[in-house]
Every structure is written in structure tokens, then in C-alpha cells.
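Quick one: this structure, given as C-alpha cells, is what I'll be asking you about.
The chains shown are only part of the set, and none of them has been moved.
Lettered A and B in written order, each chain numbered from 1.
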């Protein structure tokens, strides 16, 4: 493993805690929810209200979408960010949104509370350095073919520019298996915890690509010790412009939140139980 | 996906329940534990007594070991099976042991309560047909490069020979990641449950290859809905002839069992809670 320095677990350092909105990431369990893409004000604001009601602590939504084909919907750009701003005004939820170009970091910081680096840009080192200079919290997704060592070194790129606020996000790796869209590597949760002081969350929506697997894999992540989850929810998934098959309706999301909060509490009791 | 027939989930069929010793596999949660290899009577019997005391319901132990190199320890063979027989006499634990040759199936059935098909033999179709004729419960490990579809078709080979007693076992797939020995694919637990009526267990020892990851990944599997677990335990792991780094001592195993049983109960309460 290439040496990591600033990210490495160290008995002289506390675990990283990042205050975002009213959540202390790394200390309290939290869920980020929202649509894959920002498509309209109505869709985004209504989704934000719904996920907040069920307990989501941050709103996710893509304004700049990295798409395989140049002919696919590329996101609303600035217009999308302004919609996210309205959703934040309505709900108070901090905004998590992806940045895909090093030129955009400065001005997107005016709209975003957390800058997301997507899987395809994990080793876009120019972008990493730029978000490293920004001091905004960064959600760093694991590349779909990236080793743990490469991933932690990308965190190191951000930390070494002076930004300590890095949240790692496991979102599935590419394997030969085709039933799931990706293979969600839950073992990265305890692995990251034993190597670094950084918080880690899991994305079961992209990690599985199947609505039916989101709850069981969220359960798995929580039981393995994850700090939070990021999931896709949409007021009307059937008419979504991307990722139709993996976005939860508000009703499904409400039920989901009850169960995962219940599980989180149960796991804490077991872990913190005095041994005798 | 190649069509599966007998293994397919079907509203006219109950989920498969297999009575082994005093466990109803598919109905009650259970743990199989024991050494990677049967090395001596003392090692095996003492390990069996220890794991039984902590709540294991079956004893695992290899008498025939499929090893990468012909010069590595190949197992004790018949002598190993006789040692397992003694361990069963001492503890009452049913025996799970691997069969690697179609010629051995008949006589190994006199010693084994469950025939294990290892990952390397998942598509050894002659062996699958032979264990299919035997009617003994079969533990069918997923090949390290096998799709879900291929795996279920291998179960179909056994079922179509007249043996309905198949337990699937996810044990990690081979990917580019090197921190873990394999990538344990927890998403197979809910995926198998939505496609088949067969029980599924998980092997976090081979799935991670790291002692420190066995408990968190067992937690993950339980939370995802697994029917049971198979883990490696050894009275003296440092002197084991194989898999030194991933076998639990009796003390670690005792602590492990308390926690996983606690988690299993907590998960059941959440899943079975009336919704309102």
C-alpha cells in the first residue's frame, strides 16, 4: 500500500468530526437523500421536503452529471444549483452536489455545503487539489476500479492541500457480476476505520442499482459500522431523467428511515454493551 | 440469466428448510465453526468442544484440502475423517467437510453430515451430479469468479439429481482489491433470497482473510438477512497448517458469538415489528 500520512489512524489524533448543518459527521449517524439529477424546481423542492420529513439530514442532487454518452442529459448546471438553493431555503437541509471541473470549484462553493467527487473523477488530481484548497467538506467516492490504497491516497491529495474535511464514500466496484449494477464492497467500512480517522458512508443506490436491495445493503453497512448513508429518492421515480430503477418514492423512503434508525440504535447497544 | 427451475422462488413452494442435527437450516440462525484443516485429534476435538460451548451448531474441518501448490499440506484424508468422527462423538456437532473427488462421495457420506463443495469445484459438474445423487445436505460455495446465475445453475445441477438439500455459501469473489483476500459480496444475500427458496450462509473468514474484519462482516451479513455463518476457529491459530491469519481463538470466538447472537435478535425485532 502506498504510504498514507495525514489520513492515517494515529493514536495522537482524534477521529475526524465534520460539522455540516446540524449534523456532526463522524459522531452521529445520518442519511443524505435526494434525486439523482436536479430536473425541476418542483421535483427538487418537493423531494427535499419529503426526505426532510422522514429524517434525512442533507439533500443530494446533481446539477452537473457525468454521463457515459454525450447525448444523455448532462444536468441543469447553474440553473440546477439555484434550484438546490431554493430547496435549502425551504428545508434548511445542507446541499451535497457533484463538481466535475476544476474551474467550477470556487463558484459552486457558494451553493454547495458538501462537494461531491464522483467515482469517475476519483483520480482527477487537479480537481482533488482544487477542492483541497477550498476547505469545504468533500464527499470522495471510491473509483469503480480503485483499490483501498489508491482511494486513501486521493483523500491524502485533499488533506495535503489543507482541507481536513473529507468523507469517504463506498459506492460499489466493477466486477464480472451483472445482477447488481456494481458490487458494493461493505468490507471497506471496517477497513477504512482501521486504517484512517476519516468518516465513511455508503451509497447503496449506485452500489446495487436495484430498489429491492437498498434496504438490506443499508442494514449491512450500518451493522458493519458505517457513519452514514447516501441514497436516491425522487418524488416520481418513473419519470426521472436518470437512474429510474433505483430511486425511492417518499413513501418507501419514510418506511426505510424508520427501519434503518431502529437498526442503528440496536447495533449501538450491542457494540457499547459492557462485556463480562 | 440462464433459466433456473427447481431452485427458483415460487409462490407455490415454501422456502427450503433442512434439518441438520438439532438445527432447522433456513428457519433458525446458526453458526458453523471449526479449523480450516483437521491437523490432529487433539486440535480438532478441543476446538470442537470450545466452539460448541460458545454456541456453534456444526463443526467444520477439512480432511481433503484443495491447495494451490502440490507441495502444500493436502489434508489428512480418511484419517482426518476419523478424527472428525471422534469430535462428533464428543460434542454431538454435525460434521461439515469438503469433498473434492466424485469417487469419494459415497464413502465420505458415512462421516459427513454436510458435504461441502468448495469454490474451485463449483463448476465440477461430475461432482455436483454425484452429491446430487447422495441426498446429503450440500454446502455449495460460490466460485470466486462466478456470477449469481452460474452459481444458481450449479445448485440446479444438484437439485435436478433429486437432492433438494442445498445450502448456498457466499465466500467472496476475486477482484483487483488486495487489502482483503477476496471481496465478500454481501449483496448476494438479499439477491439469493429474492430469486430462490434456498438458504444462504456467508463465510467471512475466507471472504476477508483478516481476523479484524470477521465480526463486522458477520454483522453485515446478519443485517442483510443471512441464514447462517461459517467461520474458522482453531485452538492455536499461530501453529495452524493453513489460514493462520484468519482463524479465531476460542476466546475471540466466545466473544464473537455473544455479539452476533445479540445482533441477530435485534434485527429480527426490527424486521418483524408491526408497521403503523
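To be clear about the criterion, contacts are C-beta pairs under 8 Å (C-beta built on N, C-alpha and C of every residue); 3 or more make two chains touch, one makes a residue touch a chain.
These numbers were taken from a predicted model, which means no experiment stands behind them.
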Per this structure file, total copies of the shared sequence (2 shown):
4
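By definition in this document, only the chains that are shown with their structure count from here on.
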Can you tell me which positions in chain A touch chain B when the two form their complex?
1, 145, 147-149, 173, 175-180, 183-187, 189-191, 194, 207-208, 212-213, 216-217, 219-225, 255, 258-259, 262-263, 266-267, 269-271, 273, 275
